[in-house]
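Of the protein chains in this complex, one is absent; all others appear in place.
Our next item is subunit A:
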Amino acid sequence: MTTQTTAPDNTGAPAADDTSGLIGIPPRVGRALATGGGVLTVVSTFLAWTWTAEFPGDLTVYGYPGGLQVLVLVAGALTALFGLASYDVKGLRWLVPAGADAALRVAALAAFATAWYTVVAISAQLGGVVNLEPGGYVAAAATLIALLGSLALPVQRPEPDPFDPDDTGWEQFKHTSSHNWQVVKAAFASGTPRPLRALPSYAEILVIVAVLAVGLFVFTYGIGTEYDELFVGFLITAGLGFAALNKSGLIAQVSEITARHQNITVCGAFVAAACFPFTQSDDQYATIGVYILIFATVALGLNIVVGLAGLLDLGYVAFLGVGAYAASMVSGSPSSPFDLHLPFWGAVLVGAAASLIFGVLIGAPTLRLRGDYLAIVTLGFGEIFRITANNLDGTSGPDVTNGSNGISSIPDLSILGFDMGLPHDIGGFTIGRFANYFFLMLVITAVVVLVFRRSGDSRIGRAWVAIREDETAALAMGINGFRVKLIAFAVGASLAGLAGTVQAHVTYTVTPEQYLFAGTTPPNSAFLLAAVVLGGMGTIAGPLIGASLLFLIPNKLQFLDDYQLFAFGLALVLLMRFRPEGLIANRRRKLEFHEEAEAPTTLSKTGA
């Protein structure tokens, strides 16, 4: 009789309240394994992983971690902390306001991915696993244990849809796999974070300072990575580590705090950025810093046009070029047709004004077009600018731009007697040429951020958003669509021109080939647009982060070479599939792309 009662259970669907883990280890053991694995991972980074210093970073030392081991250490520590927090250890609860399990899974994945990447890289580069010292095996085993343990943690499984018995095998397979996918998604989904306990405002500001300090450290570390392996490891650890913190709910709480103190956060971010040159011993990485800032500032300018006003501009880099050319012509360069040497302020005004005029000239006829047509026309204008600059060389046309040789030997700027070309000693730190320009560019970035914030919150900003959302309705509200769009175009153009004036001096030379539609070196129109879309349209932090990533990745991963654009395209497609609102989501955009998540909670009783 007993066999009869149990028989249906084997064929039926699993019970509705199934919370078993993804793999068949008892949850309690799994939790212990995950936490212990995390601790062991931390320990393993103090051991030697390989016997020869031939692998970059010198992982041969017992006693302290080096190179990639540091990254594994961070990920392992994160795993251990989340593991302990999942035991409800007093004093660690603040780490996991949205529940520990999902965060623990992602952290374990981060440790696993980084450690195994390292171990595989060592074996592949030195020729075989014999090159691993015991420490390497310990690390690999510890992270695997932690990952398996975390996967055994209980998961609130979604209820499976009932099967249609008439389904074919293929349909059943599709059905099962979609259910499995739902289960995996549930395993990595985090709960809603508990509401933030009210902190005194000085504590909140301390939190912001700490977060900015960590941000500066992570960024400086990323820029300073000296070899490909370390940068790849950095991307893995930073990406998955950030995801783990996001799952734990900490990121949500921090953004709540920063939203409450917006001005302090913005000022603090600039102070943190200004600290960057002081963390460097030479000018090598300040170069990268200043190029990132130029790229990011132009991307932020484009964000006004694309993100706020919704105008797809595919030739935006031309405005950077106009600003750069205008500034270089009044810089006193020997190849400039004008024998003029304006001071910096004059050059900035000329550069911005020239871009503004070009913006209005190009915008006035094209902004009457909508959607795709505008994109095509701006794409064309971007190319026209480059080809014209190439042809105004004295043979094909009048000599204005010196053709493909460009305007070269642009003298360094001198502001109030401060020669930007020479290194200066400030408080014991040597600030080199690129660091000087870094500070100057930071001021320009601040101006652009200010313009972005003020205009976004103003009447004109509301009009931009209205035009973007529904042009017909905006016109019916009495918004002069054409004028409002032209203002967006002109403001965006002049901000790009502003950045162009500095760019001309940083690079010494301005040539037409710096302003392509697409190329492997940013800034170009395609990368600028990608930085905006990848980072998050309509936000300030989004394009800055997007531009940093898009600059650093091709710059650091030299081995990608010819596959750079391929990898870039692939990454963009994946991002658009899984996070269409970009890395940093604007509140309104989030609504646009995830409408089901914000479905109406209450419907009117009389609703139609």
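The rule is simple: contacts are C-beta pairs under 8 Å (C-beta built on N, C-alpha and C of every residue); 3 or more make two chains touch, one makes a residue touch a chain; residues count from 1.
Definition applied: contacts and distances are computed from a predicted model.
Visitor: Missing chain's UniProt protein name, "Sarcosine oxidase subunit beta", "ABC transporter ATP-binding protein", "Chemotaxis protein CheA" or "Cysteine desulfurase"?
Guide: UniProt lists the chain left out of the view as "ABC transporter ATP-binding protein".
Visitor: Touch as defined at the start, partner being the missing chain; which of A:Ile479, A:Leu498, A:Ala541 or A:Ala585 qualifies?
Guide: Answer from the full complex: A:Ile479 touches the omitted chain.
Visitor: Which of A:Asp161, A:Asp282 or A:Glu469 touches the chain that is not shown?
Guide: Here the residue in touch with the unshown chain is A:Glu469.
Visitor: Counting contacts across the full complex, list the positions on subunit A that touch the omitted chain.
Guide: Where subunit A meets the chain not shown: residues 459, 462-463, 465-466, 469-470, 472-481, 588, 591-592, 595, 598-601, 603-604, 606-608.
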